[in-house]
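This report concerns only the one structure given below.
Here the complex is missing one protein chain, while the rest keep their positions.
All chains are identified by letter, namely A and B, in their written order; residue positions are counted from 1 within each chain.
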Amino acid sequence: MAIKTEPLVVNIGPQHPSTHGVFRMRVTLDGERIIDAEMIVGYLHRSMEKLAEERTWTQNIPFTDRMDYLAAMTGNLSYCIAVERLAGIEVPERAQYLRVIFAELQRIASHAMANGTFVNDCGAWQTPLFYMFREREKVLDLFEMTCGARLTLNYMRIGGVAFDLPDEFLPQLRSLLDELPDRFGEYEDLLIDNEILLMRSRGIGVLSPELAMNASMSGPMLRGSGIVWDIRKADPYCVYDRMDFDIPVGHTGDCYDRFVVRMEELRQSVRIIEQAVEQLPPGSHLADVPLNLRPPKGEIYSRIESPKGELGFYLVSDGGPEPYRFHVRSPSLLNLSALREMVVGQTVADAIVTLGSIDINVGEVDR
Amino acid sequence: MAATTRIGGAQLAEHIEAGVADAIEETAEDWVLVRPERLVEVMTFLRDDRELDARYLNALSGVDHFDYFEIVYHLSSLSHNHEMTVKVRADHDEPEAPSVVSVWHGAHLQEREIYDLLGVNFSGHPNMKRIFLWEGFPGHPLRKDYMAMPGGQSPGLRRFPKEDPEQWAGEFRGD
Partner (left out) sequence: MPLLANWYDLRDLGNGVARLIEALRDAGAPDGLIYAITGLLGAVAILLFVGLAAIINIWIERRLIARIQVRRGPNRVGPFGLLQPVADALKLIQKEALQPNNADGIVFTLAPIVIFIPVILAFAVLPWGEQMVLADLNVGVLYLLALGSTTPIILFMAGYASNNKYALLGSMRVIAMLISYELPMVMALLGVVTFAGTMQMSGIVDFQQTHWSWLIFFQPLAFLIFLLGGTAELNRTPADIAEAESEIIAGFHIEYSGMKFGLFYAAELVNAVAMSGIIATLFLGGWWAFGLEQWVPGWLIFISKIYAVYFILIWFRGTLPRFRIDQLMAFAWKFLLPLAIINVFVVALEVLLWREYELSAGVVLPVAAVVNFALAGVLIAGWARVMGQAFERAPKKPRLFSEIEVPLPDEAAPEAGSGQTEPATV
């Protein structure tokens, strides 16, 4: 006798501890197995693109903080670089180095958060999250020391950075850099060989390189799938062409690969910061930029490698004091493109792990 | 370490003409404008061509130019490390453009976003629904003439657009 069963529709989110904000996934379950999944976003839509058309070029910088609030520095950076390229502004060399230092510090903070929450989603009762928060706190202390804010930094300016380094910044950065590799080692000892973590994340949420490229994945998602691509190498901005660092690339494209790619990127970021501090030149930190900036008529698509992936800005200027069109190519949104392909056929527990490994930030998904 | 090279409009047009005849409407310094009816064909050609190899869709943006909508495709090749820009135009009153989801899976969410905020209808899209705003939201807010939309809506902080309760019927059970 056949048992009559019917699929169960479950809303995962928008209020759910593991959706990292107000993300909603409507899954259809057969027992515990997912047979269909649909993502529903928009709970955090703040119409930034519309608002930005009403504000001057400089006034738009704080919006980019609030997009990916876990990596505000790179949001600032991407927008400022786009406007500078559009308006043809030269940035002083010291500012370029400072931008590299802060962008990489931000990458450490963001990846720490991503890996911590990922293991948390695997069910480790918050211990790895707190380990990673310990490092993130110190990075945020450095941010606070420099620009007075910890989360929404608003530090980059068009033509440079807002403030020069305070005196005590470099010694504290130095001690942090000495400490970080040991801390990452501790974290790896706890997790890299952890049998349960391996069981939970190996072979889960596999993303083939073809689909990764076709679905416009970027950042650790793309690299986890085995594609050797990093905008810092491919299209160097700031002074990344003077830095020596490696691109970590995964083997199979599963959740574990994305996790170890992020772990290795933490180490590479420390390497980059060390070089940048060594080469840091004296000089001005901010170019002279007119207060009422009016870039020439034209359009630009400019992208950088944010911690989440390729963060691009498509800006159209009509020669006025405000952007005519301000479009954000947000990595968090596009990394969700293949979510359905990744989670269908898995169990609920795997879907949560997969979502955790994508490392979305709903602020950036919805904007 | 070389920066990404940009394939100019003229060069790109030349390539496209060699593959897909009679597809180019206009050529500029940085971009080419493609006829909407040939768009999918051109995009498939760009993706599969070995020399252009535009397998990666960077971004898909929509711009309201008052008389027409412009959909901008930023493509790049990870192998050759070059990028190119293709545009297509849609009519302002009944905006419609062909969907490129069959070419790049990554266009899926971005086309939904443009539909939601600008109201360009992508024909051939498998799931043409609003993505950020709810079904029944009046108008498409990223349009330049959103403030003067028919129906007497005046957006802004003063009055938030009300949703249509009929739209929600059946969505929630209970009560």
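Here, contacts are C-beta pairs under 8 Å (C-beta built on N, C-alpha and C of every residue); 3 or more make two chains touch, one makes a residue touch a chain.
Quantities reported herein were computed from a predicted structural model and do not represent experimental measurements.
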| item | value |
| --- | --- |
| Residue in contact with the excluded chain [from A:P14, A:P62 or A:G226] | A:G226 |
| Touch with the omitted chain, as defined above, among B:H15, B:R55 or B:H125 | B:R55 |
| Residue of A:I40, A:M145 or A:I247 touching the missing chain in the full complex | A:I247 |
| Option touching the unshown chain, where A:L8, A:I35 or A:L170 are the choices | A:L8 |
| Absent-chain interface as seen on subunit B, which is shown | 1, 50, 53, 55, 78-79, 81, 174 |
| Contacts of subunit A with the absent chain, listed as residue ranges | 8, 10, 16-18, 29, 31-32, 119-127, 130-131, 134, 181, 185, 190, 192-200, 202-203, 209-210, 223, 226-230, 233-234, 244-252, 256-257, 260-261, 264, 267, 271, 347-350, 352 |
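As a convention for this text, only the chains that are shown with their structure count from here on.
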| item | value |
| --- | --- |
| Between subunit A and subunit B, centroid-to-centroid distance (C-alpha), Å | 24 |
| In the complex with subunit A, residue positions of subunit B that touch it | 1, 3-4, 55-59, 61-64, 72, 74, 78, 81, 85, 104-110, 113, 117, 130-134, 141-142, 146 |
| Partner subunit B, residues of subunit A touching it in the complex | 41-42, 45, 47, 49-50, 211, 213-217, 227, 229, 233-236, 241, 299, 301, 303, 310, 312, 314, 316, 324-325, 327, 329, 333-334, 336-338, 366 |
